[in-house]
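In what follows, a single structure is set out as structure tokens and then discussed.
One protein chain is absent from this view; the other protein chains keep their places.
Here the chain labels run A and B in written order, and each chain numbers its own residues starting at 1.
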């Protein structure tokens, strides 16, 4: 299970207040947002001219991330059994995709490589490794991206996605990194191929002739879009999107959901659920709050030894005292979350549409 | 639209290579001294708004000035140079430079909110957003059972039951070491452990730019009570000078009379971590106050009692006028409108 990021330190009284506010119906968030309301964010793309695609996203809590996409030509390794599948002639009549008609082969998962830099963490620490695994999984899930990297039987594009997190992660940085990657991929372009067949690839020097990695039609509208990953927390029967770090600290369950487009022709209809991952909620590691009845500071007597204290504590269940949550989340809540994300006009659609306006 | 994605703010246009000496050169230090001496007998410091100095810049050669914070003498020289980027402050013969943006530096008498980071044998280490952790000794807190009670060994064993790691408290700075480390105390009923509410910190790092852009001003009324609309009841707001803020439901403290009327006795639940019952309306209003403060900070305005109360009332009025489509969230566009209304009204 992916680990949580560095702990936010809160007192038992604060934890209890936040948890009880979020458990109400409807839940009251500490900044007054609705359950599906995101904090305003700043986004721009194309900031690194020497990369194929790039983007920068800042959340309103000050965290910032920059992603760059670079593509390099690599020699393909011949795999037995792959020659039958390659050279599928794939011409969609009626679709006016610029420069995409022609032969296509199948791609390999290894052609996409992602690396995430988190300040304060080494490259082989758990957090960057899990983050990059989750994001890559979502990218490869629909299978179409890697196919677009095929050039001919001898060469292919190797896509390198480098993501820099510019501030120390206090709340789980997954949604920030996912939105930044989405925007960088959306704006990424590959140079136009001039050579034919299986000869050494030769490309057009004119960058204006380059094609988008995620194809667009002649009017510039996106025909396909990269996936996004959203973070959702559940508290009791409620679920909340874009949690702030205080909300994360009291969540009973934390879910990372990846949603992507299904088919080019059904872009405006339902999105697909690509993956769900649970993340260890940090609330489990918080210490128990002590109710007044058991407080030995008030009476001035010596404190009980730890095991007796725990036993005494187990018996009480008073309001206003913090109890780290136990157990998982209810299936009904999970079903509601999935529905809220991928239904038409749902949260994922809103986020993707918002990001598209940045790029176009 | 549950998500609003904004384009980045354009980079400010800077006039490069402008002669830095033309705007603030040759300001008359001596002239200012005369005015202060004769017209006002007070020692009130005057900040020169327009005299911005940058690190390494020569402030004055005049040997009559003593150097305060933010200024230094280069080796082999009696001239005073600035070591930070800020504005000049003249207090009688003391010349100091207040940085425009810096970590909070504790001063004696400051009311601060802190979080316990470490528990040691006879004291706690408290995070107050200063360069060094502040220290709260066991002798600096009120013990239940009387203010003059002696600290016993049992109290040392119980130390975690008073304050443990993560607890929030409001305290006063008792003294400051030369290194900048502060010593706190909570020896009054208005200080102590905080509960029944919500914590927030200003400007991310917590406390940059005290009385300047988006900071907490050192005023006399840093703790105040708002009576809220919409059935929220009374809400306490504590604005710590270090940029930490506490917003909570107002709960009447249980005052026990000690044997001597003059003695303030500390009730049993001063160190309680158990919240009282807090109603839905109160929680909503706490969220609203938090949003109002955040909007003031993002708009670069001072945060003090007057501004918070005004902004809160403005946000209530605006709520009446328009529909509640965006919920109660006061970030972004809505927050900006509230701040504009406060500044104009």
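Note that a contact is a pair of C-beta atoms (placed from the backbone, for glycine too) under 8 Å apart; a residue touches a chain by one contact, two chains touch by 3 or more.
As a convention for this text, contacts and distances are computed from a predicted model.
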item	value
Absent chain [UniProt protein name; select from "Mediator of RNA polymerase II transcription subunit 17", "Exoribonuclease phosphorolytic domain-containing protein", "Methylmalonic aciduria type A mitochondrial" or "Serine/threonine-protein phosphatase"]	"Exoribonuclease phosphorolytic domain-containing protein"
Of A:28, A:43 or A:66, the residue in touch with the unshown chain	A:66
Touch criterion as defined above, residue of A:14, A:44, A:142 or A:162 at the omitted chain	A:162
Contact footprint on chain A, counting only the chain that is left out	47-48, 50-51, 54, 58, 61-64, 66, 68-70, 72, 115, 117, 119, 122-123, 160, 162, 164, 166-168
Interface residues of chain B (partner: the chain not displayed)	11-12, 14-18, 20, 49-50, 52, 54-56, 70, 72, 74, 81, 83-87, 99-103, 117-118, 131-133, 179-181, 203-205, 208, 212-214, 300, 302
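The working rule: only the chains that are shown with their structure count from here on.
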item	value
Centre-of-Cα separation between chain B and chain A, whole angstrom	36
Residues of chain A that touch chain B when the two form their complex	9-14, 16-18, 20-21, 24, 28-34, 36-44, 56, 58, 60-62, 241, 246, 286-287, 289-292, 295-298, 300-303, 318-322, 347, 350-351, 354-355, 357-358
Contact set on chain B toward chain A in their complex	1-9, 115, 117, 143-145, 154-155, 157-158, 160-162, 164-168, 193-199, 204, 268-269, 271-278, 280, 283-284, 286-288, 290-291, 294, 326-333
